[in-house]
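In this view, the complex is presented without one of its protein chains, the others remaining in place.
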Amino acid sequence: MIQQISPIPTGMIETQTIEVSIGPQHPSTHGVFRMDAVLDGETVVGLKPVMGYLHRNHEQLAERMTWLASIPYTDRLDYFNSMTNNWALCLSVEKLAGIKVPERAEYIRVIVSELTRILNHSCVIGFMLQDLGAWGTPLLYAFREREKILDLFESLSGARMMCNYMRFGGVRVDMTDAMVAQAKDIVAKFPRFLDEFEQLLSNNEVLLARCQKVGILPKELAINASISGPMARASGVDYDIRKVDKYGVYGRFDFRVPLGEVGDVYDRYYIRVLEMRESIKILNQALRDLPAGAFVAPEVKLRNFKIPPGDGYGRVEAPKGELGFYLVSDEGGKMPYRYHCRPPSFINLTTLEDMCLGHKVADVVIILGSVDIVLGEVDR
Amino acid sequence: MGFLGKGLFQGMAVTARNFVGTYFDRGTREKLVTYQYPEEKPPLPENSRSFPFLVYDGTPDAMRCVACKICETECPPQCIYIVMDRDEKGKPQQRPKVFDIDISVCMQCQICVEVCPFEAIKMDNDYEKSQYGRFDDLIEHLPDLLKSNEYYNEIKPTEAKAVDAKLKAEAEKKAKKGTSKPAAAAPAKPAAPAPAPKPATAPAGKITIPEDAPFTAEQRAWLAGFLSAGGVATSGTGVSPVAVAETTGETPVPLPEATPAAEAPAGGWPWHDPGLGMSQRMDLVKAAPLADKLMAAMAQTDCHACGYDCRGYADAIAAGSETDLSLCLPGEAETAKKLEELMKEAGKL
Partner (left out) sequence: MAYDEGLKSELQKSGIFVLPFEQLYNWGRKNSIWPLQFGLACCAIEMIASAASRYDLARFGAEVFRATPRQADLMIVAGTVTKKMLPQVVRLFNQMPEPKYVIAMGACAISGGPFKDGYNVLKGVDRFIPVDVHIPGCPPRPEALIHAIMTLQRKIAGQTLGQDQRWYEKSATTEFPIPAFGAHDLEPPANREVWQPPRNYTDVTIAEVLKK
């Protein structure tokens, strides 16, 4: 692991690289994550991510319980975005079992997922600035907006974070008119907050100095390492599963996919701001067109739900990237024979070393912050 | 684009605006104001959930739970523990003897509530549960879990009303389907699907022979058939003479057809009474076809734990469409063993 980047001229003072272990208990590692950094002075010459401190056996547990019982566990994968996690599992099961989802349920799913996306992105920006040293303020503003969305989620699903909201073939409870009004209210007010947020941050000289040209991820590397989500788009890879797969009813909405040019930390920050604006567009359309009707497919049983043998992969564009579930059902079909989760932040993390090499230690934490990891998902 | 430090000043303006702003918009929900928590509790939406509790109607012993163990099997982290109550003779009592929920394991997923066919378990919204101890304080037992229907109505008005209406409709339907005898319309607990406490309470419209009555097994079987066809009630069955008089007019239905949704014959299946013990039930079906025998081996709670009702499960096994004999949860090992025995006897295993 130890590399010498510049040979030391003979006769001068001899220097040594040192190995620093950042984490697993560190304020800026977003949970229990460790980086073994090799430093030459302050410059990073090697960096090895160490994972597994939050390995909670999600996949193994899921192979021992019914399909339904896995849904609340997906909430705990990426604990900011329980709604999109639910959707990913439900989508793969629906594919596998050939269930048709009613129109209204599809719209509700889009609404809650896009709300989740703006929730996640604003919090990620808050956390990233926390790592930059902007203690508190942006994070507190982001959490204030988060509370508003969580209020809606709580009246909808009963819980703030672990919604356990989607069911195979639909959603668990219907969205009442009052909730739709509440959602509309949030969506109407959010752009103002976003303008304010941008005013606070986007032109801030400190932010520009710290973020521009730091942690560049080249486009080719992003593609080769199968990076997905805002991180890939910040590097200029035009890949959004909402556009590629058009799952659910995403084909019906008019929105654009913002792309970055440089692929540095600032691009990753700004892509998220732009994506929030696009999400608002989708939300406005979805709330406008929300049809009446059933919110769950009536033929799907809650208990003794069985799936004929086969395998399937369903994926959604989670706020962090491509979240997919690969499921195999065998004889009996009561529980998965194999259950595999493709977590976006785990795969996005693989390029961490490439982005950090040559930068200072202080930059490592913001590069990590801009990757947007959640350890529940990285380690599962 | 301006001087160096402009961005910083802009940022300061934003923070200043927010700082002052909170004083001026207490009404709108744009800038949230701190909840002074212990004094001022944030309003909880109706759907809000914390931990499960058991609902009872009227008095705590009239709980809706029939100990069918569906929630125990479906709970993802397996934090429910149920033991069915039995009297000294080992007869099931249609209520739990022990019902524990380890709330330190519960993941608040609400799946137990969704799968319960009896509307017996519901989600509370009390979150102030911090405790010093672990095993003594955080395992909730029956006395802690039981809460009244009024309480349920208080915390979740809309949902509870819908549940009450549904249960009432069900009770009425049952009463109509059985006989119109006064016992069926028992007004004390309109919402209770299973009036649990009295051990030998027959569901409305059914006539049972008390086990202490001096009959041999053959006599019992005959009597049962006779009674279900609308004969004479033996004394002390708890069925009033009026009821007998009213049942006599009905024509006996010989055998229920073998579909999962089979309707009970007018008098009901005499063995379809969870108050009876296994041997008594088996006595009643001595001469009956296999499907009835199988049905009599079930726990007779119609809890749908197997995915059918008792009739449906028996028919499905008899027809060969269901091969798993261990699905009857309330019947426990006893039923599974009996089913295997019966299938072996019939040469189907």
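First chain written, first letter: the chains are A and B, and each begins at residue 1.
Keep in mind that, in the parts below, a residue touches a chain if its C-beta (ideal position, glycine included) is under 8 Å from a C-beta of that chain, and two chains touch if they have at least 3 such contacts.
A quick note: this is a predicted structure, and the numbers were derived from the prediction, not measured.
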Listed residues A:D40, A:E103, A:E147 or A:D311, member touching the removed chain: A:E147
Option touching the unshown chain, where B:D102, B:D164 or B:E332 are the choices: B:D102
Which of A:W67, A:F80 or A:Y250 contacts the chain that the document leaves out: A:F80
Contact set of chain B toward the excluded chain (per top definition): 32, 34-38, 41-42, 50-51, 60-61, 76-78, 83, 85, 95-98, 100, 102-108, 127-135, 137-138, 141-143, 146
Chain not shown, touching residues in chain A: 24-27, 31-32, 52-58, 60-61, 64, 72-73, 76, 79-80, 139-140, 143-144, 146-147, 160-162, 375-376
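Criterion: only the chains that are shown with their structure count from here on.
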Interchain centroid distance [CA atoms averaged], chain A/chain B, Å: 40
For the chain A and chain B complex, residues of the former touching the latter: 65-66, 68-73, 137, 141, 144, 147-148, 151, 154-159, 162, 164, 172-173, 185, 189, 192, 196, 199-208, 301-304
Contact set on chain B toward chain A in their complex: 1, 4-8, 10-11, 13-15, 17-18, 29-32, 44-49, 70, 74, 76, 107-111, 114-115, 123, 304, 307
